[in-house]
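Handing you a structure now.
Just one protein chain is left out here, and the rest sit where they should.
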Amino acid sequence: MASNSFGSLFRFTTWGESHGPSIGVVVDGCPSLIALCEEDIQPWLDKRRPGQSPYTTQRNEADRVKILSGVHEGKTTGTPISMLIENTDMRSSDYSEIKDKFRPGHADYTYMEKYGIRDYRGGGRSSARETACRVAAGAIARKVLGEKVIIRGAVIQVGPHVVDRTGWDWSEVNKNPLFIPNALAARFLEEYLNQIHNAGTSVGAVIEIIASGVPAGLGDPVYNKLDAELGNAMMSINAVKGVEIGDGFASASLTGDTYADEMRAGPDGTPVFISNHAGGVLGGISTGQNLVIRFAVKPTSSILQEKKTIDVEGNNTEISTKGRHDPCVGIRAVPVGEAMVACVLADLLLRQKSLKGNG
Amino acid sequence: MASNSFGSLFRFTTWGESHGPSIGVVVDGCPSLIALCEEDIQPWLDKRRPGQSPYTTQRNEADRVKILSGVHEGKTTGTPISMLIENTDMRSSDYSEIKDKFRPGHADYTYMEKYGIRDYRGGGRSSARETACRVAAGAIARKVLGEKVIIRGAVIQVGPHVVDRTGWDWSEVNKNPLFIPNALAARFLEEYLNQIHNAGTSVGAVIEIIASGVPAGLGDPVYNKLDAELGNAMMSINAVKGVEIGDGFASASLTGDTYADEMRAGPDGTPVFISNHAGGVLGGISTGQNLVIRFAVKPTSSILQEKKTIDVEGNNTEISTKGRHDPCVGIRAVPVGEAMVACVLADLLLRQKSLKGNG
Amino acid sequence: MASNSFGSLFRFTTWGESHGPSIGVVVDGCPSLIALCEEDIQPWLDKRRPGQSPYTTQRNEADRVKILSGVHEGKTTGTPISMLIENTDMRSSDYSEIKDKFRPGHADYTYMEKYGIRDYRGGGRSSARETACRVAAGAIARKVLGEKVIIRGAVIQVGPHVVDRTGWDWSEVNKNPLFIPNALAARFLEEYLNQIHNAGTSVGAVIEIIASGVPAGLGDPVYNKLDAELGNAMMSINAVKGVEIGDGFASASLTGDTYADEMRAGPDGTPVFISNHAGGVLGGISTGQNLVIRFAVKPTSSILQEKKTIDVEGNNTEISTKGRHDPCVGIRAVPVGEAMVACVLADLLLRQKSLKGNG
Partner (left out) sequence: MASNSFGSLFRFTTWGESHGPSIGVVVDGCPSLIALCEEDIQPWLDKRRPGQSPYTTQRNEADRVKILSGVHEGKTTGTPISMLIENTDMRSSDYSEIKDKFRPGHADYTYMEKYGIRDYRGGGRSSARETACRVAAGAIARKVLGEKVIIRGAVIQVGPHVVDRTGWDWSEVNKNPLFIPNALAARFLEEYLNQIHNAGTSVGAVIEIIASGVPAGLGDPVYNKLDAELGNAMMSINAVKGVEIGDGFASASLTGDTYADEMRAGPDGTPVFISNHAGGVLGGISTGQNLVIRFAVKPTSSILQEKKTIDVEGNNTEISTKGRHDPCVGIRAVPVGEAMVACVLADLLLRQKSLKGNG
């Protein structure tokens, strides 16, 4: 069934396989009269683009976005915005072996169970390449949210190594290829990833996204809780296996008196929260505090080390994946996670507008 | 906007406030010809029902479910199944103070920001009482799934105390009021919760749900991934702040060679997986292995200890919640989590059927 | 699959069978802070209520609506509004014969084909009784729209007799049991319906609904055109087999120069349209003119005259329906059509709000 769209009022639909001629996304529901051009979108795609460091796949894609509709004389018109990205660096020969074998940890087996067919070239639709479309949609979502809402992400753990938060520096994040908010940790982790890569294996990571400037009142109280929408959005990113808001799993260990985010009257009438254990969400609705989201990415499934598997005929065999792959797929999840948070918030903002004003 | 429904093909809609005359749920999309009566639903409600131990709220509700439609001569007809549960034990006097103050950790402030009004009696719509409706819907979802799919949950952490998995015994779960799969741990944690309760505070918990017998092929590959649907479902439960599938956050620390769930040809043609780090989902689609879901519940926000807050006029004040409350709201989340997993799977099962067969 | 809900942001879900204990509707997405009580809803139900004249079914139902949730201290809270109507006058003996035979023109055969089971008592879910729920939802939709939007309907054709429009008088509509906007025509058609009834048969009707005060800009330009939403809504009413907007089918005979609704600058800046052939919709979006909708209702399928049919075993047989039935089911479609127009407009109004304002 149809399952390639995300969002309700601000909704995008992605299409395209890793080794087809192109991939793309249609953003539907973007309000009119927002200034928009390709240069608003390209920088976010550049941030996600592979081939920029030894720590991401060596596939070399320009990832140039083209806007095909929905913009007139530099402004959105309220009609669907179609964006297209050409695939240019497809080396099909790299992928010939996987045609007949199921790679452990990949979607190969489950696609066959579901559809009875799969486009095995580069992982087809299950390739992380699809996330470029999310990043393009997220760039438009940021325009819908306006400049007061700032959404930033960073890698806070690589393998077992947790980045020290005391030295957190947002300005460092874009200075190192691992999106680490700490220069020293970045150097250490680059070295660590080199070792992982040389060992023919991969590691997982944890990413943290902070959204500031989010107005209070976004999210619905029961089944479209802001937490639930974020849980859905983050878990829809390839290889993500866990999500938490605010203190998340650590909340379980706390007592109610410690966890309570007490409130005081603020200088401008808006209340001030003394802490933010809840990560900016109470009862499924935003409080106006920073939104704090963390998600875990499993280690890249494509590794050089040989692993046991079966082939499409059901025979035992072994496989090692020789293609170009990220030693840590979690790194490129940073711009993707940011984009998905932006899309969730843009959608909820439009939904919240429908509540306001009188009939 | 409309946000009180869950699911697409198997969809339920809940309504009702904690202190209204009744609460209810309409289950729409249940296939026809399934044997169903109130006795199929009542046991699950009884499991969730408050007032059964000192560790859950002392509110005493019979929680008798009435089926008002959709069943004819003991079978579902394919039309909507409306179920109603009366509220009988509402002590409004318990809740008078909260009318004018925002309780920290509660939805009081955010409801006012969103709606400009709230039904403060017993938390109104944000009360955990709403989850009784989910449990009723979940009972029907189990009938849709059939007897091969078994969905069971247990509390695996209370406060900082993690239950020892080596002694895991499903048969213990329903023998102790805390749904602990280990008799010894249950006795220890009962004692611990008594202390927490006496200290006028509360504590969080972690719940694990295992679904076995799930057919391979459920879930969609991009935006309705099985992980994402579960992330959404679990995060929609009151007080849940984290969700993980399989190894979840621990995946980040693993290497790809360790994490890979290798496959071997099985005796009946179905492959056997040597491990299940992925928790039964690959590429968003079920593998046929056990589905493993964990979620974290924050400590109950209603506590006796006095906390700083503001009133609806924006003035600083203090509040302590004197009503009847669970020292650990996570405990009653076990049947609710099970029900939500059942509803997700029933929905995905119906969706998957639409793919099969020829035109 | 789930198919008992209508609308997106303003969405209602109905449930219940003709001969169950009760029927009901959950209205989800109603904005908060709207004054609402049962007395706002009851008059519309009274208008639809059967048993008030010889021209509608003699079933005698009080149709008293109870609000079970979503209203606090006389105002909506933004949470779902559950309404329940008890079934009191169910004479099951009337319906015993239809258990084993398919009534021509009824949903009996198609329900069996779809579901393999049907609740044959009083038509079960396919009974026009379900429309009481739509009327209750419509009453709330009118409150969302506010008093400037006036939605009124009238019967303009009964059998082959078209009501003369030159004598149109809205004040007459509620003075005769047929909702005819012309006293003389009403008397004539009452007599005609007596003859139809005495002949053991039934007739069809055409209903016209006019909505005035609709703001310009409602409806979407491609797939949720205002015309399309109305086409969907009207065709979802039992027995409706045709819908038209503005000149409708007569448009086919016109030339472009005649049909063009020319515009002139109006006194207050708003343009004035010289005619309204388009019925208040251009390009799927409301113009601010009167919205003009017409729909055709087929003759009541339950008639005394004996008709050829088959039984559930596939044998040839005959049937005549002896129960209490309307000689013209189209009459009671007037309040139902009004209600559905109100629900469509309320939904579109909320959707339109999401477009306005800046991010």
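In order of appearance the chains are A, B and C, and numbering begins at 1 in each one.
Following the convention adopted for this analysis, a contact is a pair of C-beta atoms (placed from the backbone, for glycine too) under 8 Å apart; a residue touches a chain by one contact, two chains touch by 3 or more.
Small disclaimer: the values here were computed from a predicted structure and weren't measured.
Checked against the hidden chain, the listed residues A:Lys114, A:His197 or A:His277 yield one contact partner: A:Lys114.
From the options C:Val243, C:Leu291, C:Ile331 or C:Ala346, the residue with contact to the unseen chain in the full assembly is C:Val243.
Checked against the hidden chain, the listed residues C:Val26, C:Val144, C:Ile285 or C:Val334 yield one contact partner: C:Ile285. For chain C, the residues touching the chain absent from view are 1, 3-6, 14, 102, 104-107, 109-111, 113-115, 125-126, 130, 157-160, 196, 199-206, 216-217, 220-225, 227-236, 238, 240-265, 269, 271, 274, 277-279, 281-288, 296-303, 305, 307-310, 314-316, 330, 351-352, 354-355.
Touching the omitted chain from chain A are residues 1-5, 7-11, 13-17, 20-24, 26, 28-29, 32-33, 68-70, 72, 75, 77-82, 114-119, 124-125, 350. Residues 8-9, 31-32, 34, 78-79, 143-146, 149, 221, 346, 349-351, 353-359 are the ones on chain B that touch the missing chain.
In this text, only the chains that are shown with their structure count from here on.
Compare each chain's C-alpha centroid with the centroid of every protein C-alpha atom shown, and the nearest one belongs to B.
With each centre defined as the average position of its C-alpha atoms, the distance from chain A to chain C rounds to 46 Å.
Distance between chain A and chain B, defined via averaged C-alpha coordinates, is recorded as 26 Å.
Averaged C-alpha coordinates put the centre of chain B at 39 Å from the centre of chain C.
In chain B, 1, 3-5, 14, 114-115, 125 are the positions where the chain touches two or more neighbouring chains simultaneously.
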